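Could you have a look at this structure, given as structure tokens, before my questions?
With one protein chain held back, the other chains of the complex are shown just where they sit.
Chain naming follows the written order as A and B, and within any one chain the residues start at number 1.
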Amino acid sequence: MKTSAFMDFVRKFYVYIVLFIMYAPILLLIVFSFTDTKLVGSWNGFSLRLYLSLARNREIVTAAINTFVVAFSSAAVSTVLGTLGAIGIFYSGRRSKAVMEGIGQIPIMNAEIVTALSLTILFVFFGIRFNFLTLLVGHVVLTIPFVVLSVRPKLVQMDPNIYEAALDLGATPNKALMRVIMPEVLPGVFSGFILSVTLSLDDYIITAFTRDTAYQTLSTYVYGVTSKKGALPPSLRALTTVITLLALVVLLIANRRGKSAAKKPRHK
Amino acid sequence: MQKNKSLHFQRKYLSIPYMVFMVLFVVVPLMLIIAYAVTDKTGMPSAENLISFFSDSNNINTLIISLFIGLGNTALCLLVGYPAAYFLAKKNLGFTMATVLLFVMPMWINFVLRTAATRDLLFWLGLNGGDHPYITTMIGMVYNYLPFTILPLYTTMIKMDQSQIEASYDLGATPAQTFLKIILPMTMPGIVSAATMVFMPTMSSYVISDVMGERKISLIGNSIQLYFDQGLWHMGSLVALIMLVMIVIGSFATRNIKTEDDARGGLW
Partner (left out) sequence: MKDNKNIIIELKNVSKHYDQTYAVENFDLYVKKGEFITFLGPSGCGKTTTLRMIAGFEMPTSGEILLNGEDITGLPPYQRPVNTVFQRYALFPHLDVYDNIAFGLKLKRINDGGKMRKLTTKEISEKVRSALKIVDLEEYEDRDIATLSGGQQQRIAIARAIVNEPEILLLDEPLGALDLKMRKEMQLELKEMHKKLGITFIYVTHDQEEALTLSDTIVVMKDGMIQQIGSPEGIYNEPANAFVADFIGKSNIYSGTVIDRLKVRFLGHVFDALDDFEINEKVDVVVRPEDVKLVPPGEGMLDGRLIDKIFKGIHYEYTLMVGRSEVIIQDTRNLDVNCEAGIIIEPDGIHIMKKELTANIYDDAYIDKNNNVVISDFAFPCDVTKLVPGSALDGEGYVIGPDGTVYDFTDADVKATVGLTDIEIMDNIDEGGAWGNVVGIIYKGDHYMLTVRTPQDEDFTLDTEYTYDAGDRVGLKIAPESIGLALKGEAKKYAKK
């Protein structure tokens, strides 16, 4: 089957070419983070000066730190609320389940800007000043449905009797929840958390609407600079390299996690 | 008696914090949007917003352009993403979850930064957003929304039963017939999910058009953002309500197709 092997090569090639094109802008930034020029495209010899200036650029470093603080704190809140929510919804009656799942769909179906504006109006209406908490709420709204959606399949796949089996063996409902249901949904909780971080890091619109204007994240900083025809500040190239490395590490860990179900004897 | 009853109610109460949060920050804000859209500044019910919005031809233009860019981007993303997802899900090509995650990873680098990088790349290649705002905007859109297309498609396709495709060949169908009559209908849920995750956000994402098209293109998102900047909550709400209506119509039109819920959270 010569043709089929050839076709398989074409198919693989297609996937890799799409990936390459998607990564091209990022690769460009990474390559030109190792030279010291104002614009990408002109190589001016290898240099780590951009990394030095990145480290000295207070504004960018603060924005980067802020971005990660928002991402991880909102992901944490979303993961806790969303996991409990998913379990609660799963064990609710048919009607209340449908209502709760319907409400959970709203932020997903809704255009992000509508969600953002609706939150703004809520805060304006109740006279709440925009601060870190309003931003946090915005990001939790953005990410919490995805936690619920990540946890739910694990509940569906779970043997429905194991909770009862735990009660049967003497566990109180709380113990059964912690010792039997939680370990079962943990992979879903973990993916929900990572997904929340990802979505939060990627966000601009919700951030722009719900933040205190003095609070800069990477997205608001970059938008502020570039939307007015300005080129990217060169130190951002260095930052891109750093974040890409970070993401690669997370990807590797996430990938490992699935494979390394270590089997060491525990009861010798 | 009491004791046992509490046992059966225990787990569903876990969703209470989640539901309180969702009602406060999703349902109530939506109500406010609707309320603001149909009232004037004094809080009296009025059609003033509606009339002033539609009597401005600029707004009509914005709506039409948004619609076309939204549809165009959805079509392009499906065109590029469908084969990619199909090949990723094909078992004999040896792609792993890690390859799929590679499509998501760029999200760790905020999309404003990525979009700016794309602009710089195109500029380097000689494509200037100031001269060709529509071309650069479309490229930016596809870059940004391709992962959202590939993920739901991939999740549907990985679940597809290979033997049904083999059965189709066995019964004498050509590859083209098999694609049209078997593969396409079976992957419909993924297509619908992908389309809903691309279409509405595209129309509302003013950031990409601002950065890529150098502010020469105005989308619905720009209108909302403009009203937001000026503190015109009632007008902003009206535009948001128009988008909400479109979402409701869209989900009503596709209500018979089971969408790929898991696709949105099932990854990782």
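Convention: contacts are C-beta pairs under 8 Å (C-beta built on N, C-alpha and C of every residue); 3 or more make two chains touch, one makes a residue touch a chain.
All values reported here derive from a predicted model rather than from experimental measurement.
> May I ask which residue of A:89, A:148, A:180 or A:218 touches the chain that does not appear here?
From the options A:89, A:148, A:180 or A:218, the contact with the absent chain belongs to A:180.
> With the missing chain put back, which residues of chain A would touch it? List them for me.
The list for chain A reads 159, 161-162, 164-173, 175, 179-180, 183-184, 263, 265-267.
Here is the rule we use: only the chains that are shown with their structure count from here on.
> How many angstrom lie between the CA centroids of chain A and chain B, rounded to a whole number?
Measuring from centre to centre gives 16 Å for this pair.
> For chain B, which residues are in contact with chain A within the complex?
Listed in rising order, the residues are 7, 10-19, 21-23, 25-30, 32-33, 36, 80, 83-84, 87-88, 90, 92-93, 95-99, 101-114, 116-121, 123-124, 130, 143, 146-147, 196, 200-201, 203-207, 210-211, 214-215, 220-221, 224-225, 228, 233, 236-237, 240, 243-244, 247, 251, 261-262, 264-268.
> Which residues of chain A touch chain B in the complex?
8, 11-12, 14-15, 18-19, 22-26, 28-29, 39-41, 67, 81-82, 84-93, 96, 100, 103-104, 106-115, 117-122, 124-125, 137, 140-141, 144-153, 163, 167, 173-174, 177, 188, 190-192, 194-195, 198-199, 201-205, 208-209, 217-219, 222-223, 226-227, 229, 231-232, 236, 240, 243-244, 246-248, 250-251, 254-255, 258
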